[in-house]
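Input: one structure, supplied below.
As you look at this complex, bear in mind that one protein chain is not there, while each of the others sits in place.
On to subunit A.
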């Protein structure tokens, strides 16, 4: 009896082992050379022409959710352009988490919506920590895409809503509490606004989108936003995790409003407020973003490419609430093969063809003169 039991034991073990082995044995990555339909087709052919070296290896990157939609597409395009020679992983955990993982040596590259801080925040100077991680070499902020911040709302029967930075600042700090507040009504004559209270959602995680949105409110809000712009939200409202979290919350909650990166508002089919910077309402479109980006200037010197945005553009048709997303990399100090891969990938990312293809996703390409500077900075990584 014991022997028959043993036999059955072994049969079960063998079956289980076979099942798992057969599963492990024949899996693969999806075919690399078959270009996916849509945006990637043109990108992959032109990319080969732009002189990629396609080194092998693996990069781990982490950070901003605002650039997640852009960078995952770029990674997919890059890998297929290089016939899957290398692997790049990007985890959208938020700018704050990405920078922390970067200086804790967990990832090779961080995506962030704001440049590394050179002053102490909560006792940590990000730039110094990053320098330490790079073996004493400074880490560079390399701008890659510009993304508009959408102020998405969900109010029944209101298809077109005009706001300005001052009103937004007052909504977000809790001074304006209902949708039919005179300040909102003044900007929206002829629109019937409900008397319901406004539900504000904000990013509960440390977010570059929050920092850029509050920078815009502080710069253009006529003093209505008094708090220091930071990754942590300092206004009123209810916190939601990540860009997808706030987008989902606005889409499922009546009379709510929040700020998010444009592609999330588009993916969730949310209504987006038009902004009035003093010379009429401006809708958020690729054109209006492009006009605002062209007014941006490079603030840093050398290969420090921190971008200074103009939140009060002179052009009437320019959409003023923008954010720049950076890739944070070691200027020196990574292994040789990782450095080669970082350089090759960033070269691909900043190439005009790839930048152009990101427009379909709701991003704006870098201005041409900046693309050249990015190219120089990437080439200087060693």
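Just so we're on the same page, contacts are C-beta pairs under 8 Å (C-beta built on N, C-alpha and C of every residue); 3 or more make two chains touch, one makes a residue touch a chain; residues count from 1.
Criterion: contacts and distances are computed from a predicted model.
Peer 1: Tell me the UniProt name of the left-out chain, picking from "PTS fructose transporter subunit IIB", "Cysteine desulfurase", "Small basic family protein" or "Phosphate transport system permease protein PstA".
Peer 2: Missing chain, per its UniProt entry: "Phosphate transport system permease protein PstA".
Peer 1: Touch as defined at the start, partner being the missing chain; which of A:79, A:303, A:339 or A:355 qualifies?
Peer 2: A:79
Peer 1: Taking the full complex into account, find the residue in A:30, A:123 or A:182 that is in contact with the omitted chain.
Peer 2: Of these options, the touching residue for the absent chain is A:30.
Peer 1: Just one of A:137, A:199, A:244 or A:356 touches the chain that is missing; which is it?
Peer 2: Answer from the full complex: A:244 touches the omitted chain.
Peer 1: Kindly note down the residues of subunit A that lie in touch with the hidden chain.
Peer 2: Residue positions of subunit A that touch the missing chain: 1-2, 5, 8-9, 11-12, 16, 20, 23-24, 26-30, 32, 36-40, 58, 60, 62, 65, 68-69, 72-73, 75-76, 79-80, 84, 87, 89, 91-93, 104-106, 242-245, 247-248, 264, 267-269, 361.
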